[in-house]
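After the structure tokens below, expect a handful of questions from me.
Heads up, one of the protein chains got dropped from this complex, but the rest are sitting where they should.
Chain naming follows the written order as A, B, C and D, and within any one chain the residues start at number 1.
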Amino acid sequence: MSLLTVSGSPHVHADESVRKIMYGVLISLVPAMLVSFYFFGLGAIIVTLTAVVSCVVFEFLIQKYLIKGPVTICDGSAIITGVLLAFNVPSNLPLWIVVVGSFVAIGMGKMTFGGLGKNPFNPALVGRVFMMISFPVQMTTWPKPIPLNTQLTDVVTGPTALAVVKDGVGRGEKVSELLPKVPEYMDLFIGNMGGSLGEISAIALILGGLYMLVRKIITWHIPVSYIGSVFIFTGILWWVNPDIYVDPVFHLITGGLMLGAIYMATDMVTSPMTPKGMLIFGIGCGVLTVVIRVFGAYPEGVSFAILIMNAFVPIIDRAFKPKRFGEEVKNG
Amino acid sequence: MKTFKLGGVHPPENKFSEKQPVEILPVPESVSIPLAQHLGVPANPVVKKGDKVKTGQLIAKGEAFISANIHSSVTGTVTKIDDVIDTSGYRKKAIIIKTEEDEWDGSIDTSDNLIKECNLSREDIVKKINEMGIVGMGGAAFPSHVKLMVPKGKKAEYFLINGVECEPYLTADHRLMLEKGEELMVGITIQMKALGVDKAIIGIENNKPDAIEYIGKLAQEYKGISVEPLKIKYPQGAEKQLIKALINREVPSGKLPIEVGCVVHNVGTAFAVYEAVQKNKPLIERIITVTGSNIEKPCNLMVRIGSPVAALIEVAGGLPDNPGKVISGGPMMGKALNDLDVPVTKGTSGILVFSKKQSGRVPEITCIRCGKCVNTCPMALEPFFLALLVDKQRFEDCEENMIMDCMECGSCHFVCPSGRPLLDSIRVGKSNVGKMIRERSDK
Amino acid sequence: MNKIKIIKKGIITDNPVFVLLLGLCPVLGVTTSAYNGFGMGLATLFVLFMSNLVVSLIKNFIPNKVRIPSFIVVIASFVTIVQLTMEAFLPDLFDALGLFIPLIVVNCLVLGRSEAFASKNDTFSAVTDGLAMGIGFTLALTALGGLREILGSYSLFGYSFIEGDGMLVFVLAPGAFIGLGYLTAIFLKLIGER
Amino acid sequence: MNEIVLYSVLSIGGLGTLMAIVLYIVAQRFKVIEDPRIDTVEERLPGANCGGCGYAGCRNFAEEIVKAGSLDGFNCPPGGSETMKEIADALGLEAEEQEPMVAVVRCSGSLEAAPPKTRFEGLNTCAFAHSLYAGRSGCPYGCLGEGDCVVSCAFDAMYMDKDTGLPVIIEENCVACGACVKACPRDIIELRKKGKKSRRIFVSCINKEKGGVARKNCKVACIGCGKCVKECKFDAITLEDNLAYIDFNKCTLCRKCPPVCPTGAIHEVNLPPRKVKEKKEEDSKEA
Partner (left out) sequence: MAKRESTFANMVSTLLIVAGVAAFTLSMVYNVTKGPIERGRYERKQAAISFVVPEFDQLKSKNFLPPEGRDSLEFNLAYKNGELVGIAVQTYTNTGFSGYISAMVGFYPDGTIYDVVHLEHAETPGLGDKIEKDKSDWSDQFKDFDPSEKSLKLKQDQGDVDGITAATITARAYCDAINRAYVTLTENIDESHFKLEE
């Protein structure tokens, strides 16, 4: 007779694994990816592929030869980092910069801390911010969307809608004069605007977010509190002075807010674990985003806001414990 | 439909044996009846080696406040009083009886007649239950008479009956409700009388529509008893969760249900109370589900206490070729056995056989901080954090984070996508914190 | 103590930057290029050498309770001497390092060596230690400066080898932290500390 | 020379003088009275903060020694008697002569001698395994083989032997701090006198079950037959709860007991090989 297994309860396990979660996230990224391929054409596909391949290769090399531990590239987390990194850069970014960014994202953002689950900061954002500071020129030259473009060179570039408004306001122009210079809201919503690969289409990102909600990969807390707090904060500013502050809807559909709120801030590893903590985290991200966008030097604040809040996650986890069962009796 | 609010999981149900009527397991050749089948102090044997005992005769007396009497489940000769292996493989004292022809103790009413009236006083009912060695049959085996003695200054308002059976695979309570419904009702009225309450609620999970319908119909004839269908969610059968689901009260941390005016009993216990009070029959047998996905004949058996687990499996078609794990209890909270000669006790609700493939755990990888364990913990603890603290041996912090509130339902390990043995760590922490608390109170 | 051992300690096993993590203010502040790092290293080397020499000479003369004020006065004097001399004769380097030269006074490396080594050992050992620590410090600063210069502006000691702007982050403050972190990790790995 | 020299000398010199005065006053005011002997003692300790002495680190140990004023009951296991002697010399006290100790694993239930009956899965710590079940072989006293002791050892003096599934103690590294004794949930590891030339004889089993039961799970268990007790001329062996125990204070290493043990539970360490032919292994005088 073969040996009986002895182990502690429970003896059954949910049909759930890290791999399934990661591939679920990937599936949810498909709509946004298709939109960016449509508007930015071949360039977008090449940038995405480069980012994914280099992320996976770097993770493999580091795990195999530097850490000399088990290789876990199959869990899909490096692929997600690659896709999200590509989503955060312009589609005409030189490929060597993409490779450098991938190296920073995986090597510095993730493996330095011990790999999946131990990194305090979102790796894709670490890579993005690194590139943003290192190559400001290349990172802020956004191609204009041309549906189904197959040309790699000679893309027309232009500033993002947020940059147009920020620059204009900085010069003392009124918002109402500036708005005609940016695409229509409907275009912004669908994704027909200049910007980073994956951030352009709010609708596709929301679709993906809903899929993740249904699959229970994320909970509603972070996206809703993030987007909600941005909406309320910018709404207040707009109400105070609509001449220098843009309306909240504009803030919601531009500049990677959706991408950040749905994919970046909800990254399991770098966000709080309790619902209460998630709400605080989301509100913090929202407020910081608006502060950086409106009062800071950069027109875009999502990446920095999320990275800053990432640093607060351990404190949030300690400070906002769930209300224990039976902790405070309220009979009725 | 009602359920408890915080956390919970939905493991696949796999109730293979829910349509199988209860069969009677033949009396085995010899039984070994452990002296510590219940929570609390073990009973003291009142028989010697060589004594002849009849079925239902008292063989060990629970003398402490939290203890229970033990009766012989067979007729035969006491061969020895010795250590036998219990479910965990450690040796505990037990009375071993070699079986002869079954002859019941004269005082026991063995007929099938339903006796509805009960003229005993409250104290007499409790005394009777104490005498007959009734313990909670949901798993923890807490002596029932202790629960029925409401402490001074407290008042019971509700008597709640647990017909939830939230553990997957198990169907013993389900069958009991279908087959012994009338007796169950009488048992409930007796206990209501003992507690002096006029409201009793039977909570049944929605996956047993036939039981809800049948018991619901019966309940109409009894004053004060109602049936509440509950949404399916594990661990609804846990005392505190059931109270929350049925009457929306939260038992304070570290306190008993009587704090919020309830007493909770399992349906099996209620039935045993009926038999004890009306038929004078001690707790010597119980219904046990024997099941598993590659067990030939999943079934529900009426088993004499002390029968070896191997005999039960034999009746269900024998061990499959490649057994991986045999579990006493349900898959979520049961104990894996390391020997099949272990005797069945008053608290055994099921025997579950897993194949080799099923018995392996998900490989453990690093925590990705997904927070699923926090969100599924029905006590709103943070299992990942507790496990971390235990690894770091910071048991004071464990206590501060209310590790003792953990009821080991296993939901955290069940959902963990990284397959981390959270509950294993928490158990270590609990035993260390428990030691710490005991040392403190000794001082 | 064995002089060779002191030298080895100063440069490798107790490298002031990578192992002892002392004097990080100038390490992070001035190492935007290899030249700046080298200059700062030399300035510190001089101060370290001279203060170790003087402190070990006067160590028995100083009562215990006023030893730190005395050491600081000695160190501050040498720093000011360096500052004045550099401004007079190396104005370009002074432009780049100016802000950080006075800070050598509170560089814990200098005071630390005076207090921990020079005040307890004979003059020759103290001088050797000052020299070795200074060399270790200079090498570390030059290495970090070199790394940041190579990655940040694609040049080394001012000689550009690729056209273009380089990875700006390495010229900025975050690059100093990142570079120092990774250099420290590599250094410790190489000397087999971890 | 000019006035710059004069002014700077005056100002800095004056400042220095002023500071010296302030310093002097402050130093007089806030004199901290700490027994300098604490530092003296601490300097002589190994500084591993292992806790083997039973105090919270070396500093605490030093404070307690100075407070107590004598060395009775104080011992630094890693430093050994040498360190204690140094401390005694420094403080002018008598050091208690401490015999060096060493940790000893009292279980021989290797994978071969006590074949596993079950496969364990879950948290790989002895603490958990102990709370879950009796052990792989069924022996409720035997080694669980998850290596909590190895993890607890701060001196690299232990490792798990893959073939036997038992921990092994590297004597040269062991400082008898007792961390492994505390870590073992089954109290298998004991601190014993190191003995002359590290020679020791001990019963490598702590099973208190009856002989037959113990034997069923493990071939090399002590079955409590009492032969060794009869053999011992020095009353060093006691039998309690079916288990023999050799008192290391009384044992003279006469080597009479190991050959009579029917299961080979009595181990000899670092003793030269016997000249007389051993036939005890075949001798099954008692089952």
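By definition in this document, a contact is a pair of C-beta atoms (placed from the backbone, for glycine too) under 8 Å apart; a residue touches a chain by one contact, two chains touch by 3 or more.
All values reported here derive from a predicted model rather than from experimental measurement.
**Student:** Which chains here touch the chain that is missing from view?
**Tutor:** Its contacts among the visible chains are A, C, D.
**Student:** Please identify which residue in C:28, C:106 or C:172 touches the non-displayed chain.
**Tutor:** Only one of C:28, C:106 or C:172 touches the chain omitted from view, namely C:172.
**Student:** Which one touches the absent chain: C:27, C:76 or C:118?
**Tutor:** If we include the chain that is not displayed, C:76 is the one touching it.
**Student:** Since one chain isn't shown, list which residues of chain C touch it in the complete complex.
**Tutor:** Contacting residues on chain C, toward the hidden partner: 32, 58-66, 69-70, 73-74, 76-77, 80-81, 84-85, 87-89, 91, 152-153, 165-166, 168, 171-172.
**Student:** To test your reading of the contact rule: which positions on chain D touch the chain that is missing from view?
**Tutor:** 2, 4-5, 8-9, 11-13, 15-17, 19-21, 23-24, 27
**Student:** State which residues belonging to chain A touch the missing partner chain.
**Tutor:** Chain A touches the missing chain through residues 136-137, 140, 167, 171, 297.
We adopt the following convention: only the chains that are shown with their structure count from here on.
**Student:** State, to the nearest whole Å, the distance from the C-alpha centre of chain A to the C-alpha centre of chain B.
**Tutor:** 49
**Student:** From the mean C-alpha coordinate of chain C to that of chain D, what's the distance rounded to whole Å?
**Tutor:** So the centre of chain C lies 45 Å away from the centre of chain D.
**Student:** Specify, in ascending order, the residues of chain A that touch 2 or more different other chains.
**Tutor:** 4-8
**Student:** Can you tell me which residues of chain C touch two or more of the remaining chains?
**Tutor:** In chain C, no residue touches at least two other chains, as defined above.
**Student:** Touching chain D in the complex: which residues of chain C?
**Tutor:** Interface residues on the chain C side: 65-66, 69, 73.
**Student:** If we count contacts the way the header does, which residues on chain A are in touch with chain B in the complex?
**Tutor:** 1-2, 4-14, 16-18, 20-21, 72, 75, 114-118, 219, 268-275, 317, 321-327, 329-332
**Student:** Hey, which residues of chain B end up touching chain D in the complex?
**Tutor:** Contact set of chain B toward chain D: 83, 85, 88-91, 336, 338-339, 360-361, 421, 424-425, 427-428, 431-432.
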